[in-house]
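These notes are about the structure you will find just below.
Left out: one protein chain. Kept in place: all the others.
So that you can tell them apart, the chains are marked A, B and C in the order they are listed, and the count of residues begins at 1 in each.
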Amino acid sequence: MTKIDLNCDLGESFGAYTIGMDEKVIPLISSCNIACGFHASDPLVMEKTVAMAKEAGIGIGAHPGYPDLMGFGRRNMNVSPAEAGAYITYQLGALYAFAKSAGVKIQHVKPHGALYNMAGKDYKLALAIAKAVQAFDPELILMGLSGSESVRAAEDIGLPAAKEVFADRAYMPDGSLMPRNMEGAVIHDEKLAISRVIRMVKEHKVTAADGNDIEIVPDSICVHGDNVKALEFVTSIRAALEAEGIAVAPLSEIV
Amino acid sequence: MTKIDLNCDLGESFGAYTIGMDEKVIPLISSCNIACGFHASDPLVMEKTVAMAKEAGIGIGAHPGYPDLMGFGRRNMNVSPAEAGAYITYQLGALYAFAKSAGVKIQHVKPHGALYNMAGKDYKLALAIAKAVQAFDPELILMGLSGSESVRAAEDIGLPAAKEVFADRAYMPDGSLMPRNMEGAVIHDEKLAISRVIRMVKEHKVTAADGNDIEIVPDSICVHGDNVKALEFVTSIRAALEAEGIAVAPLSEIV
Amino acid sequence: MTKIDLNCDLGESFGAYTIGMDEKVIPLISSCNIACGFHASDPLVMEKTVAMAKEAGIGIGAHPGYPDLMGFGRRNMNVSPAEAGAYITYQLGALYAFAKSAGVKIQHVKPHGALYNMAGKDYKLALAIAKAVQAFDPELILMGLSGSESVRAAEDIGLPAAKEVFADRAYMPDGSLMPRNMEGAVIHDEKLAISRVIRMVKEHKVTAADGNDIEIVPDSICVHGDNVKALEFVTSIRAALEAEGIAVAPLSEIV
Partner (left out) sequence: MTKIDLNCDLGESFGAYTIGMDEKVIPLISSCNIACGFHASDPLVMEKTVAMAKEAGIGIGAHPGYPDLMGFGRRNMNVSPAEAGAYITYQLGALYAFAKSAGVKIQHVKPHGALYNMAGKDYKLALAIAKAVQAFDPELILMGLSGSESVRAAEDIGLPAAKEVFADRAYMPDGSLMPRNMEGAVIHDEKLAISRVIRMVKEHKVTAADGNDIEIVPDSICVHGDNVKALEFVTSIRAALEAEGIAVAPLSEIV
C-alpha cells in the first residue's frame, strides 16, 4: 500500500504566548516537528507537546532553529557550520530528554525556517547538521526539502533522509521550490494543490514551472495547523489521499 | 581506601565572553559541573567542555540553572516546581546530547547558584528536580548540599544522591551552611579550611558555629577554578588529601 | 468635574506572537502602559503601539518589567535595587525614543507584574525605581498600587505619583489588596465591582474585607484588554462612570 507522511510544526507557543492549534491538527497528521526553544517554545511547552504527540501516537521530530526568538527563526543568520552543528545537538538533546522521560522515541529532525532554507542550499551547512544528527543517533531521520543539499548531505554520510514536498508551492525544472518572490510561487487553487500532491505521491511526478514534468519522490508532505483555513486544507488533503487508497503514516514506516 | 570527589563548575564561558580557567583546574578535580546554556554557556562551549572533560577522564555533571543569563543564575526566581522540573529536563538533555555524541556518560546533575540554594531549602522544588532527573535516567546522581532538602528529596524517591561540602564555609549546629551575611560564614584561614575538610572526610565530623562537633558525611568537595588563588587552594586541598592517604575520585566511584 | 483615569497594558505582543486586543481596548481607555522589551514586546511592537496610542490621544506610559520573557515578568526575581533602577532607566529610555521619534510625550511609568508587586511591598526597591524615573525626568508620574510602598517612595522624593485601584479585587483593612490565594480576593460579581469603583471615585471609600469602610483616593483604574470578556467589562465600567458624571481622562489631567 502506498504511504505518505503528513508533518506539521507543533509546540511553537512560548511562555504566555500561544501559537498554533496543536490539539486540532494532531489528529490529522502522522508526524510532528516540535520546536526546541531557540526560535520558539520553552521547556513546559516541549513537555506538554511531547505528551500530546505520544498520546496521539504520531512520529516525533525535533525542530531546531536559529537562536532568534524575536524573528521566530525566519531570518537568515550567518552562523558557521560548527555553530549550526552545536545548535542542532543542543536542541535535539533537549527534546530527546522530554521524549525519553515520557517513554517515547524521537523519529526525525527537521531544521526550522531560515535554517532549513539555508541548509537546503548550502552543502557545508547541511553536512554539519547531518553530522550532528548522526553523531547523536545514526538512526534518526533527517527531513529536508526534496532535491535539497540537506537530503544530499544526509545521503552522503549514510544518515536516513526524508524528502519533503509542499502541496501549495510551485517547483522549478531542477526540482527546487520556486522562490516566494516569483510570480506563481504559491498555488492558491486548493484543488490543483491537492491533485499535484496526489500525483507526486502516486506517480512521483509534478509539473514544473516550465510546463514539463519532473520526477519527485516524496516521503512527507508539509502542512500547517496555525489557523482554521490551514486545518481545513489538511483535512482536505488527508481525505483526498485516503480516497486514493494512500495511507497516511509516520516517517518511520516510510523511510 | 577513603575516597572523596573534588567538583568544580566548568564551561561557563558564553559567546565572546570567557569565564574560568577550565584547562588549569581540570587536572586537579575528579568531577565537573558543566553549565547548560540557561545561566551560562552556549552550545559550542558545551561541546568543547565535554571534550576536555572526556579527555581528562573526569566525571561529567550537568549544571542546570535558572533562565537568567544576565544574573548568571545567582538571583532567586520564583519558578514553580513544574517549571523547575522542565528546566532541568531541558538542560540535562542538552548536555546529554553533547556527551552522547562524544561517547561519554553523564555522571551527575548539580543545580546551579540560586536554583541550588532554593532547592536546598524548599522540599517541593527539590522533589520536582529530583523527579525530573530520575525520569530521564534513574542512575544519575543528584548532587546537593549535605543536609539539604535536595539530598532528602533524592533519597525519598530512590535517586542516588551525593552530599556536597564546602571547605571554606562555617556550619550551623543543624548541619546547614552559615548564611553568608553572618559573621564568620566564610573561613579565610586556608590551613583551618583544609584541616576541617580532612576531618570531615576522615572522621565525618566538623565543628559547628556553636563549638560542638556535628556529623557530616561528604561525598564531594566543591572547589573553584576561576582565578589563580582558587587554583592554588585546590592544589593545596588535593595535596593535603593525598598526604592523608585519601584518594580523589569521581562521584561514580563513591556514591 | 470628577475625573478618573482608565489604564490598560498594551503592546505585549512579541515577534510572531500576539497578545492582547490593543485596537479594541484603546478607544475605551485614557492611559496605556506599553511593555518595553524585557518581559514582553519588541522594538517593532513598541513603535507600532506608540503610534496607535498617539493616534488615539491617550496617555502613554512605560511598562518596564523583569528580564524574564519566558515568565512574562510575572515571577519574583531577587534583583538588587541598583539592578532594578538600571532596568527601569533602560526600558524607560527605549520607550522614550519611540515616543520622541513619534513626536509624543511619555506621561507615566508603571512597573509590570512581579516588579510592580515586589516594589509595592519593598520600600528600598520602590525607592530605587522612583529615583530612576526622577533622574530621567522629574515630571513623569509613577503609577503604583494605592497604599503601596511605590506610592510612598515617589511621594517621599517629590516624584508625582498616581494611585491605582482594581475594580475586581477585595481590599484588606489596611488598604492593601487581599492576596489572590485568599478566599474572596477576586470579585466576580461585575455589578458589585463596578459599584465599588464608582464609590471609590466619588466617595473615596471602599468596604474592606472586615466589612468596615476604608478611605481610598484613586487616580486610575486598572483594566484589561486581552479577551472579549475583559473588553465588555471595560465598556461597562466606562459607561457606569460616565452615567455618574465622572469623566474618563488621562493621568496627566488628574495627578
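We adopt the following convention: contacts are C-beta pairs under 8 Å (C-beta built on N, C-alpha and C of every residue); 3 or more make two chains touch, one makes a residue touch a chain.
From a predicted model like this one, the values you see are computed outputs, not experimental measurements.
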Visible chains that the absent chain touches, using the contact criterion stated earlier:
A, B, C
Residue, one of C:Pro27, C:Gly57 or C:Gly93, that touches the chain absent here
C:Gly93
Looking beyond the chains shown, say which of C:Asp22, C:Asp68 or C:Glu83 touches the absent one.
C:Glu83
Of the listed residues A:Thr2, A:Asn76, A:Ser195 or A:Asn227, which contacts the missing chain in the full complex?
A:Asn76
List the residues of chain A that touch the chain left out of this view.
67-68, 70-71, 75-79, 83, 114
In the full complex, chain B touches the hidden chain through residues 14-19, 40, 42, 69-72, 74
Touching the unshown chain, chain C contributes residues 37, 42-44, 46-47, 82-83, 86-87, 89-98, 100-101, 132, 135-137
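One rule holds for everything that comes next: only the chains that are shown with their structure count from here on.
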Gap in Å, rounded to a whole number, between the CA centres of chain B and chain A:
40
Chain A to chain C: how many Å between their CA centres?
43
Name the residues of chain B that each touch 2 or more other chains.
83
